[in-house]
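Dropping the structure in here first, questions after.
Note that one protein chain of the assembly has been removed; the remaining protein chains are unaltered in position.
A, B and C are the chain letters, set down in written order, and residue numbers restart from 1 in every chain.
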Amino acid sequence: ALQSDRELMANSKYEYVKEFEIDDRLLPNVYVLVRIDGKGFHKFSAAHEFHKPNDIRALNLMNHAARCVMHELEDILIAFGESDEYSFLFRRSTDLYQRRSAKIVSTVVSLFTSAYVYYWGDYFTDSKRPLYPPVFDGRAVLYPTEVEVKDYFAWRQADTHINNLFNTSFWALVEKGGLSPKAAEVRLSGTDSKEKNEMLFTEFNTNYSKLPAIFRKGSVLLREHLPKDLPRDFIIPTPSEMLSGSTAAAATPSSTFAVTLGAAGSSIKPTHGDNTDEST
Amino acid sequence: ALQSDRELMANSKYEYVKEFEIDDRLLPNVYVLVRIDGKGFHKFSAAHEFHKPNDIRALNLMNHAARCVMHELEDILIAFGESDEYSFLFRRSTDLYQRRSAKIVSTVVSLFTSAYVYYWGDYFTDSKRPLYPPVFDGRAVLYPTEVEVKDYFAWRQADTHINNLFNTSFWALVEKGGLSPKAAEVRLSGTDSKEKNEMLFTEFNTNYSKLPAIFRKGSVLLREHLPKDLPRDFIIPTPSEMLSGSTAAAATPSSTFAVTLGAAGSSIKPTHGDNTDEST
Amino acid sequence: ALQSDRELMANSKYEYVKEFEIDDRLLPNVYVLVRIDGKGFHKFSAAHEFHKPNDIRALNLMNHAARCVMHELEDILIAFGESDEYSFLFRRSTDLYQRRSAKIVSTVVSLFTSAYVYYWGDYFTDSKRPLYPPVFDGRAVLYPTEVEVKDYFAWRQADTHINNLFNTSFWALVEKGGLSPKAAEVRLSGTDSKEKNEMLFTEFNTNYSKLPAIFRKGSVLLREHLPKDLPRDFIIPTPSEMLSGSTAAAATPSSTFAVTLGAAGSSIKPTHGDNTDEST
Partner (left out) sequence: ALQSDRELMANSKYEYVKEFEIDDRLLPNVYVLVRIDGKGFHKFSAAHEFHKPNDIRALNLMNHAARCVMHELEDILIAFGESDEYSFLFRRSTDLYQRRSAKIVSTVVSLFTSAYVYYWGDYFTDSKRPLYPPVFDGRAVLYPTEVEVKDYFAWRQADTHINNLFNTSFWALVEKGGLSPKAAEVRLSGTDSKEKNEMLFTEFNTNYSKLPAIFRKGSVLLREHLPKDLPRDFIIPTPSEMLSGSTAAAATPSSTFAVTLGAAGSSIKPTHGDNTDEST
């Protein structure tokens, strides 16, 4: 009967177009890092009147969305967020989607975006949805060793610090100091960290190092080893210096984990003697 | 002053990790096709009690999300949707994101997902959001010539027909005929299109060819050439046989376009003498 | 018995390393162009006292080696050589080595290199082998349409002209004019084609356009359609303007071909209405 089925024949006649799909499997046994970025978030944050220099509602929503990604994709060991950007590190042995690159990246981005829109109203409580749908893009990067992985997170955290110190100083000058944005930029041009710290302290009575760590250092989500009888969704705060403490080191695929929000005092440094991977 | 800035030095010290980002630019001058698929939509459609075999609300939401993608990304010439899947064809000369593959795919997937969640309540009017965030994945495929592009859409539309005829027959047997899913499957096993059509007509008084075209043939979104003084968001219905009619043939990047929903009578066939690309 | 075989077990235990081999198959249905270049041929040509600005022995050896490549790999339609460089165009439908990139490139380069060393003594008759083994490298480039293919060859031939006119002028000034290389370079700096032609004519009594075409325009190897009863190795000279004449247009894999050396008057131009591919 099937032989007389015109549609099935048509279908198989056209199926050759599948052969144009290129195999994009990533090299085995290297860390897979997926970084996502908000697209046009300068405009998006202005349209929604995000508080300057940081909006805790927006950061908490980012963290919530990232936690959804980690809950769904169990091979993610750690995630780091700042501003409208989030980085997810997969264990080097992950075989998620046979390591097909587009599949991994698109799933992470879709999951994150979906949760961001879905939980919007839980953080921006005066509106049930944003003014328009927000968009993120993403990419995968491969890192062969722990050294690069640590330096990657150190790089993102240094970036967080630099941006936040500048933004804090800039908005102090604009909102408290009454300078125009232009004048504030001129004032800050060429200043180093120490000078910005002193300006904040002297002129605006702000001790930068006492500002919330989530602003100064970004957010870290860490998969932690939990007793087997704990509920899988149990979320606990983590102490500072998490990555160095590295409970993730003992992580094995068969264990029970919880995703942990550790923004407060986290400091990611390229320490030695650490393990962030089960394979070493 | 900058030289004494520890953080900037740290930042530049770690920046080498950027060199691990591999250039993923797609070959120039070939069509870029991005196909997205719902992940776990069997479960998602069951959880939300989608009507069987088709839920017009779900299809309309898919079409709405796809239209958002086409509005945002002007190099998409045509899109085709069926069930929880959508395909987007970019003009072969597109230089969107310098043709970086991950950037293109992740942006399409994120935009689609974002709109799907965002507009959910406009189609599923008894709930303001789904029970949980839906997820899509995506991939890019390159097609060098028009022949493959047409065969690609012919392939997806043949797939739509085969699936829909089977599903229509299956759910008729289950919901109207009182068969168990198992028994319905056995009953349909080995039947061809003609037999399914006859069964629907004889036993369930259903003329398959009279069912809505959006169910039988999927949905087509086509970018159409519009007079310059029309508002950019103007959406018009298109006649059937759109791809063959191929107003897209005359499309140029500098023109004014509108995204058109053309589900009803569209039939994509690999015809000859057509142009779907501005370059020929 | 096999189960007790320690070595076979060892072998299969280690075989997982094969999974690190990445699939490098090239996109189907696009032209594959392999270009090879001599490595360190400035030094190699000096060591072997190649005649300046052109050594007909070296060019003939290059052409001989390229002809060996075309004899071995039947999917090559045309080849173009200049100086220490050769380009080979595969038909777009080639399935040679399942289009695996490294396999195609390395085979072409190895075949060419092998023939170059092997036939050295037939052209440089006073030595049976070069002073040391010469080396070539290679790469594959994909071209989706005929337009790029023709522009590619036009590009290489324009390059041949520019280099040869400069070199002819340079060596005339040095060898006949008695200038130092430095002075000759200064003299030629900023001159255009017309000025170089006039200088050659006025000062060195050389009509550039009368110099051998193989120097001015490079060499073309073209696969020609031959009567079936001709011996497969039959080599015939071709008239000028070969690519435009385009007997290759009718080429089909099942036909009998001969590789043709067409250096003399060939001129590759991006003409219209030509076919260099069997598929159109």
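Everything that follows uses one rule, which is that a residue touches a chain if its C-beta (ideal position, glycine included) is under 8 Å from a C-beta of that chain, and two chains touch if they have at least 3 such contacts.
This one's a predicted model, so the numbers in the text were calculated from it and none came from an experiment.
Under the touch definition stated at the start, the shown chains contacted by the missing one in the entire complex are A, B, C. Per the touch definition above, the residue from C:Ala115, C:Ala184, C:Met199 or C:Leu221 contacting the chain not shown is C:Ala115.
Of the candidate positions C:Pro28, C:Gly81, C:Gly138 or C:Gly218, contact with the hidden chain is made by C:Gly138. Contact between chain A and the absent chain runs through residues 27-30, 92, 142, 144-145, 148. Within the complete assembly, residues 19-20, 22-23, 25, 27-29 of chain B touch the chain that is not shown.
With the whole complex as reference, residues 1-2, 4-8, 10-11, 14-17, 20-22, 24, 36, 39, 68, 72, 100-103, 105-107, 109-118, 128-130, 132-143, 148, 151-152, 154-155, 158-159, 161-162, 165, 190-195 of chain C touch the missing chain.
The criterion applied here is as follows: only the chains that are shown with their structure count from here on.
By the document's definition of touch, common neighbours of chain B and chain C comprise A. Taken over every residue number at the interface, the positions common to chain A and chain C amount to over half, indicating a same-residue contact.
The distance from the centre of chain B to the centre of chain C, each centre being the mean of the chain's C-alpha atoms, comes to 45 Å. Chain A and chain B have centres, each the mean of its CA atoms, that are 28 Å apart. The distance from the centre of chain A to the centre of chain C, with each centre set as the mean of the Cα atoms, comes to 50 Å. The residues of chain A that reach two or more other chains are 20, 22, listed in rising order.
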